[in-house]
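Some notes on the structure that comes next.
All protein chains but one are shown at their positions in the complex.
Up next is chain A:
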């Protein structure tokens, strides 16, 4: 007997007491919880996102579509990054003013090569106000999972209000499970040493989020 059959057989014997339940799954489970917590205007939702991001030690900036390029340039200059990693589909006008050399993530680049790059700029798939979370789904403006992981400085551009939802349930509705998803809430952190919070063990130690309004 294969282990598959053995395990499934054990399960079926273990559940001999269970009477079959013909109800559809959603009915059997029931979902009495809320779709979002509290009522907010669109503006308030964006404000809550900014607050919760900051509470988890992301650095939050606001910009109009026209100022994004200048802001990105300033952030990179302040950081002293000579090179910056960009996903293939990043809107070019977010970068036009940036001085540093752009490095495109290529399939052939090794993790070691990416490790030498200081900063990365990406878009996002959705941002969750109640939890202060940005979600990347590997779309062309976000790139592969590794590019937002290896550099120490991540700048993430969120289009507000289009990409902002209130809650986790609303975010899941928008996401496609077949894509690789990375949910980011604040920079990498650990509390393993006497519960003192330390930013950044492995992921980027600095996360800057630009909330850009009026972008297409």
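Details
Quick note on the criterion: contacts are C-beta pairs under 8 Å (C-beta built on N, C-alpha and C of every residue); 3 or more make two chains touch, one makes a residue touch a chain; residues count from 1.
We adopt the following convention: contacts and distances are computed from a predicted model.
Here one chain is missing from view; checked against "Sarcosine oxidase alpha subunit protein", "LutB/LldF family L-lactate oxidation iron-sulfur protein", "CRISPR-associated exonuclease Cas4" or "NAD(P)H-dependent oxidoreductase subunit E", UniProt names that protein "LutB/LldF family L-lactate oxidation iron-sulfur protein". Within the full complex, the residue among A:45, A:81, A:188 or A:206 touching the omitted chain is A:188. What chain A contributes to its contact with the hidden chain is residues 2-4, 6-15, 17-18, 21, 25, 28-34, 37, 52, 56, 107, 110-112, 115, 128, 130-133, 138, 144-146, 149, 168-169, 172, 177-196, 198, 200-204.
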